[in-house]
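For this depiction, one protein chain was excluded, whereas all remaining protein chains were kept in their positions.
Up next, subunit A:
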Amino acid sequence: MTRRRFLSGSASVQAFRRLDQLTILARNQRFTETPVKMPGADKETDLSERIESFLSELKRCGSGAGSLRGSAETARETTALLRRITAQARWGNAGELMEIIRKEGRRMTAAQPSETTVGNMVRRVLKIIREEYARSRGSSEETDQQESLHKLLTSGGSSEDNFRQHFAHLKANVIEAINELLTELEGTTDNISMQALEHIHSNEVIMTIGRSRTVEAFLKDAARKRKFHVIVAECAPFCQGHEMATSLCKEDIETTVIPDAAIFAVMSRVNKVIIGTQTVLANGGLRAVNGTHTLALAAKHHSTPLIVCAPMFKLSPQFPNEEDTFHKFVSPHEVLPFTEGEILSKVNAHCPVFDYVPPELITLFISNIGGNAPSYIYRLMSELYHPEDHELYTGK
């Protein structure tokens, strides 16, 4: 079915061009409304409408700590939207397409800087375009990854100039590759939870904090075969830990909720700490929900292994404290309710959402492609993203 769509897609490229001239004419004559509704024009407005609604949704999501949707969903939506852009936008060669994707990507990341998955997916798609372009040209970009110093010296300048060549099948290929990416995204949580039995053993005491959909699935998967005890730190002030505990209880997992202050006290009994994260940073550190740093330090003190369940799409080329947008502050309502009255005019209340967890506190990452040590993150990073895409803003 997809094949057919691709064909019609490439056929409409020429239609677009013609339409382009028409609209330019129309603009010159100062027509405010297009007299005849063209299917192409409809597509254009439809696309920009979709982008706008996605942007506004991004801006509004996350009034609390976690957004209304999981980051997996955000990743899927971003990728689907990028696929739509690839299919419907007007572009002639890979360079133009990358420019469009980069431009929209910049807007999307700016809309919700704390949601790094959006930027990550944009980078993944850019990388796909690079690869597909290279494949169409006959050379293999994949081998270029291991660029030696010698190669760097001789290659001279970026390869961007070469993206100008036109290939008829590029669009279809890119879309197919994006579809593959989407399939990969669909399966991430399952891939991670499949590994649960290797890490969770019978009668272990597991500690986790807040609510992570990945960890939830991970624990539930293990619970099908093994009996173990989960301690959930409630993760104030948003207390998603409560939701997590309720959800685990329904699967007949023995669950205890503790306040964040009791993490250290309980840690001595814990065999393993399994947490989720919002972002995996380039240095192998985490940007995770508030309280995770405390938890990691306590685990370190007791030499309890700390396992982070993080799908690959959470891997971001961002380094900690690179910019001010690293932290996210939300309404102080949760910390000091608005109804508190007079005291509000006398105090400043802050409500940060994320903690930075340094890589030395982390034992293992479990991603959809297997377990890795924090020191290996840089390597995964270079496999996933092209070094030129790390910074979306520096592109032309």
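Quick note on the criterion: a residue touches a chain if its C-beta (ideal position, glycine included) is under 8 Å from a C-beta of that chain, and two chains touch if they have at least 3 such contacts; residues count from 1.
What we mean here is this: contacts and distances are computed from a predicted model.
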Which of "Small ribosomal subunit protein bS6m", "VAMP-like protein YKT61", "Prolactin receptor" or "Translation initiation factor eIF2B subunit epsilon" is the UniProt protein name of the chain not shown? "Translation initiation factor eIF2B subunit epsilon"
On subunit A, what residues meet the omitted chain? 45, 48-49, 51-53, 56, 59-60, 62-63, 110, 323-325, 327, 329-333, 337-342, 344-345, 348-351
